[in-house]
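After this line comes subunit A, so read on.
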Amino acid sequence: MIDLSSKLEKLSLELVEKNAHLYKVTVKLENLESILLSFLNEFGYITLDSINCRDDLEEGLFTITYCLQTEKRDHVVMVQTSIDRENATLPSMHTLWPQAEIMEREMHEMFGVDFPTHPSLIDFALEYWEHMPPMRRDFDTLEFVNSMNPFRDQRGDNLDVKVEMKKRREEKKAAKLKAEQEAAAKLAAQEQQNPDSEAQNNE
Partner candidate 1 sequence: MESGFHGSDLDSSLKCKLEESGMANTHAIMEKAVNWFRSRSIFVVAYGTGCGAIEMPPTFTSRYDAERMGVVGVATPRQADLIILSGYLAYKTLRRVIRTYEQMQRPKYVITLGSCPINGGMYWDSYNTIKKLDDYIPVDVYVTGCMPRPESVIEGFVLLQERIKNGEKAGWQKYDENLKFYKDNQKRVLGGHIDPSYETDWYNLENGGVA
Partner candidate 2 sequence: MIFQIILLIMLAYVVGFIYFGLYRNILARIQGRYGPTIYQSFYDSIKLFSKKNTVNYGWMFYLGPIIMATGAVLTLILVPVFSDSDFLRSATSQGNLFVLLYLMVLGPLGNALAVGTGGNPFGVMGVVRGLTRLIGLELPFYIAVVGLIIAANSSDIVHIIDMQKTGGLNIINHPLLFIAAMISMVGFFGESPFDIPGAPQEVYSGPRTEFSGKFLALLMSQGSLFAFAKLVLIIDLFLGGADSLWMLVLKTLAIFVTIIFIGVVYGRYKVEQAVDFLMKIPTLIALLGLARVIWFG
């Protein structure tokens, strides 16, 4: 690893060791393409494991991570860069690693990152998605779900069960109490009525 870090130092980059098998390099967006190219061609990182995207909503950034491996498969180097969240555009890496094509398609669909040089930026898992990309943190899943798929009217499944049971028990108790009261009131009313009728009869 000393080897790689010395090579990277020539490019004025710092290799951060996360653990024995995981290293991180942070690069600027404008250098990304050339550095990835040198990772592939000069340092022998022939495998692109994944491209990850992290939504840093607070800083207004997307943090993109390219996970790379050599032929030996003994460690992973994460090449990290940040892009603007509002105008998220990245160069496509499918010319370096063909598997990047499908990973970038997924990223485009889930985060709305645009790849101008990508050959086939079509639907990946979703079909005809018209809303905000669902993995963005400002996408309110609950609100979206409730607007698209309301719960069943008959059952309040979105309520807390304990509270609900307590409420129901109380409701039941109240209903029972009310019924008893009503019954008593009725009885009383009958008792009241009877003398009246008698009184009427008497009249």
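FYI, contacts are C-beta pairs under 8 Å (C-beta built on N, C-alpha and C of every residue); 3 or more make two chains touch, one makes a residue touch a chain; residues count from 1.
The candidates came about this way: all candidates are chains of the complex that A comes from, given by their letters.
Because the structure is a prediction, the values reported are computed rather than measured.
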Of the listed candidates 1 or 2, the one touching subunit A in this complex: 1
Residues of subunit A touching candidate 1 in the complex: 125-128, 130, 134, 139, 141-142, 144-145, 148-152, 155, 157-158
